[in-house]
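Heads up, one of the protein chains got dropped from this complex, but the rest are sitting where they should.
Presenting chain A:
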Amino acid sequence: MDCYTANWNPLGDSAFYRKYELYSMDWDLKEELRDCLVAAAPYGGPVALLRNPWRKEKAASVRPVLDIYSASGMPLASLLWKSGPVVSLGWSAEEELLCVQEDGAVLVYGLHGDFRRHFSMGNEVLQNRVLDARIFHTEFGSGVAILTGAHRFTLSANVGDLKLRRMPEVPGLQSAPSCWTVLCQDRVAHILLAVGPDLYLLDHAACSAVTPPGLAPGVSSFLQMAVSFTYRHLALFTDTGYIWMGTASLKEKLCEFNCNIRAAPKQMVWCSRPRSKERAVVVAWERRLMVVGDAPESIQFVLDEDSYLVPELDGVRIFSRSTHEFLHEVPAASEEIFKIASMGPGTGVFSKESQKADEYLREIQELGQLTQAVQQCIEAAGHEHQPDMQKSLLRAASFGKCFLDRFPPDSFVRMCQDLRVLNAVRDYHIGIPLTYSQYPCQLTIQVLLDRLVLRRLYPLAIQICEYLRLPEVQGVSRILAHWACYKVQQKDVSDEDVARAINQKLGDTPGVSYSDIAARAYGCGRTELAIKLLEYEPRSGEQVPLLLKMKRSKLALSKAIESGDTDLVFTVLLHLKNELNRGDFFMTLRNQPMALSLYRQFCKHQELETLKDLYNQDDNHQELGSFHIRASYAAEERIEGRVAALQTAADAFYKAKNEFAAKATEDQMRLLRLQRRLEDELGGQFLDLSLHDTVTTLILGGHNKRAEQLARDFRIPDKRLWWLKLTALADLEDWEELEKFSKSKKSPIGYLPFVEICIKQHNKYEAKKYASRVGPEQKVKALLLVGDVAQAADVAIEHRNEAELSLVLSHCTGATDGATADKIQRARAQAQKK
């Protein structure tokens, strides 16, 4: 335990700082760091080095080299820099490398040195060149701030959504500021700059001079300034070797320190952790590193090599040509346990291995602090870098846990899980030295997975997902999809192999979108591969947009139809309509009945002419005929037009070998012409009546001759004519004519209808006339209709028909029919006897 705290350095009374090695660097650098432009991403991110950046046109043969390494110094990419001179490098929050060129162009590279895109910081920058640039991170993303040759600042708060803002001028600024930085307050980025003894704050409206409260007198210039990771604190280094530390709002001073070194430091960064009371600043010169805080003494380290500081959320990473170290404040839990002469409960549990363990434990238990002790051990384990130490602490926690009744196990379990993940990604080969405060406290598992995917560490990412039992959609399938997207970019592998490999790995894992992968393949110019991949997409609807994009419209059409989504089919149809000539379009439709009927429906309401063309194309004469029939009464008004439409229809029906329809249509033409003539000659309304109604109207109008002529012309069957006349004459109540008609010849419909119709018109007298002429089968019914129950009974008895007898009997109501009823009963009885 003594040796454990050996690297603890106290700062003041309350805090310890320790520095431990993360990696010994693997990168075998030839140059000194100071000869390179360096950028290291926070959260254990990659390091970019641009060698020889300042040799300009003079030695064109020696191009600068851009190298990207992991935090452990494993090379990730290396490329010759062929663009213009670079002023500054920086990493975005998505781990993209932003290279700010002198001409204001910003080139964006991926982690593997793949060029992504570029953007410009505006014309003004182009003219005045870039003097200095900073890449900074806010909650909106990563921003770029630029100081131009004209001593003006231009800023973009989010490079993903580029909006350039030119900051106002600083009055009387003649030379470049001695130092400057970007502050982010109230979600707005400001620039703080120092000119001689003055500080100015630029926001997008104005420039205001500011003075830090409690600043020691005698300052003639500021040499360095540093903002904390969270933009909450600010440190200023003056030419008197005096360091002011306060809030970034410049409203409050935290402390000050005088180091008596007047040389400008190489770097100055904050070193604090979330929720820690202690705040310290790390200042680095060529060979010296100093940690200063609210204490009279500082901690000093000697730097053997040229080093570079990377501020982190909870400490500072320091790397040089040979090592990579981490400097941070010892977390409270560790301090409680390990501090010399510590009385914290955790200490007791941790020392269980000594002989007095039992005694200690009992003591803690009596104090009721065992729960707290166990928790401290768990937490302290999280902050340890060495697995051995993590294990010891966890073992201690687990031992202490045994003496507790109801200690919720999840914090312990979760810590074990988190540490396994952390140890895995800290591994030398992976090289992401995250601390417990960074993951899982700050970064989520999703971000961590994204970073692994970005480094193409798919197997590890999947193992982590499986280990943490993440739902497939969030975990494994997302990673597989990324893997597949990477896979399709491997141009040296054949389409078949790629498709097969992808399908083998992905199978039908839920949440994997084959269409996304196919889109990526198409983006790489591999259309055939994209189509192969789309075959695996189970939702046909998803396949369609990409197929359309790839100009595989016909395939898209069949996929759309498969999906059952008619809107999708319609989208493809319109696409096809514009893409193909009419003939081909119709041919395509012809092979797809579902699409055809959909399009027909649309045409019926919106494009009638197209509908006709469609039928024409298909030689669908039947439908064409129907089309013209409809036109004959819907579209045409003049009689000639209507007849002409009917004629076209009839021709079409003949072609369709539908003689019946053709004949019917021709009849209609004749009828129309005739009706027209009737209207001319007789007046009244005839047009558009059916044949039946035309004849009826004629009879009602007293034009019997013409009616009969019409009946002959159109070969109206006798039966219909009789019904028709009967109804019409009865409606007219022309009883005389009716009687004449009934006697004209033998009725083809019998005489019962005559009886019925008279009764309907309440003319019993006339009805009786016909009742006698009704044939024997219907006689009873007729007699009953005219109310002659007695005679009906006679006939029924004569017929010896049981059904008729009951029918008559059911009509025997009233007193008068009593006799008849008896008669029927007698007849029945007689019939039964026989």
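Keep in mind that, in the parts below, a residue touches a chain if its C-beta (ideal position, glycine included) is under 8 Å from a C-beta of that chain, and two chains touch if they have at least 3 such contacts; residues count from 1.
The rule is simple: contacts and distances are computed from a predicted model.
**Q** Missing chain, UniProt name, options "D-lactate dehydrogenase (cytochrome)", "Proteasome subunit beta type-3", "VPS33B late endosome and lysosome associated" or "Myotubularin-related protein 9-like isoform X1": which is it?
**A** For the chain not displayed, UniProt's protein name is "VPS33B late endosome and lysosome associated".
**Q** With respect to the chain omitted from the figure, which of A:Lys612, A:Arg630 or A:Lys764 is a touching residue?
**A** Considering the complete complex, A:Arg630 is the one touching the chain left out.
**Q** Sort through A:Ser88, A:Ser558 or A:Thr696 and give me the one touching the missing partner chain.
**A** Per the contact definition at the top, the residue touching the missing chain is A:Thr696.
**Q** Among A:Asp567, A:Asp619 or A:Glu798, which one is in touch with the chain left out?
**A** A:Asp567
**Q** In the complete assembly, which of A:Thr665, A:Ser747 or A:Gln791 touches the absent chain?
**A** That would be A:Thr665, which touches the missing chain.
**Q** Using the document's contact rule, name the residues of chain A that touch the chain not shown here.
**A** 510, 539, 564-567, 570-571, 574, 593-594, 597-598, 600-602, 605-606, 622, 626, 629-630, 633-634, 660-661, 664-665, 667-668, 671, 688-693, 696, 714, 716-717, 719-720, 723-724, 727, 749
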